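Shown here: the complex without one of its protein chains, the others still in place.
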């Protein structure tokens, strides 16, 4: 097995809670179901944390970095909330050795249907196999270097 | 605009017909809707034909080749039935000049939900930007050279 | 428990088969999942047969009649292909004693999404509780007596 998918939470993995009427994290990540629907080969999946990325601290980022460093795989996809994807990319950049790390996520939860999650993960999985070592973001069908990853909060896009 | 998506039909674009109870091609390709759900940047889309790939002839493949050659874009994604994706890849291989051509499709129609279409197109769009010139297939989260593209008909997979 | 749902097959319970590219019956009926999504109270479910209704014979109809007669429940919903729903309704009519039997089905399989199955079953479950004893069809938001149940094959509707 040559690829690892680390899940950290973010919108992608939220579900609708009928009790509070809000979006919350469920018991489990949807990554395996998403990959099965995509009929993907099955990378190793490690569910690291379930955080809204606005709540993510540098402590959490250190935890992600360690998970990247200890992984035997060199192709690593990290699912991440879009709110601070940029900060985490910059945090990891230059510290991950000879690995290719792709951050991605979605603007609409996978569990709500009509989500961008499948399209983004499909792209991230390919980018992890084709990009040279380094840290990148894959969103909106585009690949961004860590230093160029920037969310237009109003438009909800990274390719503005 | 640097990317072109050519649609040729295939399972990806089929719809359920309540009258015949079978799967048929609708009036339009679902490519634009799929890209909007993926929140993708919008490549140029050219709907070239609507064929079950088992019905595709070398005449049709010549037509696809010409569309690739006259396109101003150098990054080209072709949606295609999985049944003869291999033949079309080999037909195009070595004739498309300095372009990157990615064939992809899906095993379950986009219009039926829970389809692999979004995941595959997401990967193909990234591959078209990252692979050197040549002809490739993207299926099951993997990239295959034209010469190595082979469908395991029984399993419905290319990564067997 | 006062209600029984008998499933007999029909479009409602078909699934897409990636191998043959056609619609086939899966291992199981989708009735329980459909009712769970509808957050319905749970009637007893009996999966009697899995038939395209065009293949249904009077032998099969006799089998359905017996299942209705031996059931301890007096409110009975039968899922059925739309093609011969009319024949089965007329076959059962006048033979089911003091019970309320509602036939329903769908034009688009439940498993393909955007199906009329949930709407129709929701209506049938209510009709089974509110209609006097007799045999009826519920389709298109309407209730039809057995003698008036007639599919407009071209339009795919019963309320033409």
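Letters A, B and C mark the chains in the order given here, with residues in each chain numbered from 1 onward.
The criterion applied here is as follows: contacts are C-beta pairs under 8 Å (C-beta built on N, C-alpha and C of every residue); 3 or more make two chains touch, one makes a residue touch a chain.
Computed from a prediction, not measured in an experiment: that's the story for all the values here.
*Asks:* Which shown chains does the chain we cannot see touch?
*Replies:* The undisplayed chain, in the complete complex, is in contact with A, C.
*Asks:* Can you tell me which of A:63, A:90 or A:108 touches the chain that was removed from the display?
*Replies:* The single option touching the absent chain is A:108.
*Asks:* For subunit C, which residues reach the chain that was dropped from this view?
*Replies:* The missing chain touches subunit C at positions 34-35, 37-41, 43, 107, 113-116, 118-127, 129-131, 138-143, 156-157, 159.
*Asks:* In the full complex, which bits of subunit A touch the chain not displayed? Write them out.
*Replies:* 11, 16, 18-19, 21-23, 107-109, 111-114, 153-154, 156
The definition used in the following text is that only the chains that are shown with their structure count from here on.
*Asks:* Considering only chains that satisfy the touch condition with subunit B, which of them also satisfy it with subunit C?
*Replies:* Chains that touch both subunit B and subunit C, as defined above, do not exist here.
*Asks:* Farthest chain from subunit C, going by mean C-alpha coordinates, please.
*Replies:* So the chain farthest away from subunit C turns out to be A.
*Asks:* Between subunit B and subunit C, what's the gap in Å when you average each chain's C-alpha atoms?
*Replies:* The computed centroid separation for subunit B versus subunit C comes out at 39 Å.
*Asks:* Taking the mean of the CA coordinates per chain, how far is subunit A from subunit B in Å?
*Replies:* Chain centres of subunit A and subunit B, defined by C-alpha means, are spaced 26 Å apart.
*Asks:* Where the centres are mean C-alpha positions, what is the separation of subunit A from subunit C, in Å?
*Replies:* Computed value for the inter-centroid distance: 44 Å.
*Asks:* Name the residues of subunit B that each touch 2 or more other chains.
*Replies:* If we look for residues of subunit B contacting two or more partner chains, we find 107, 113-114, 156.
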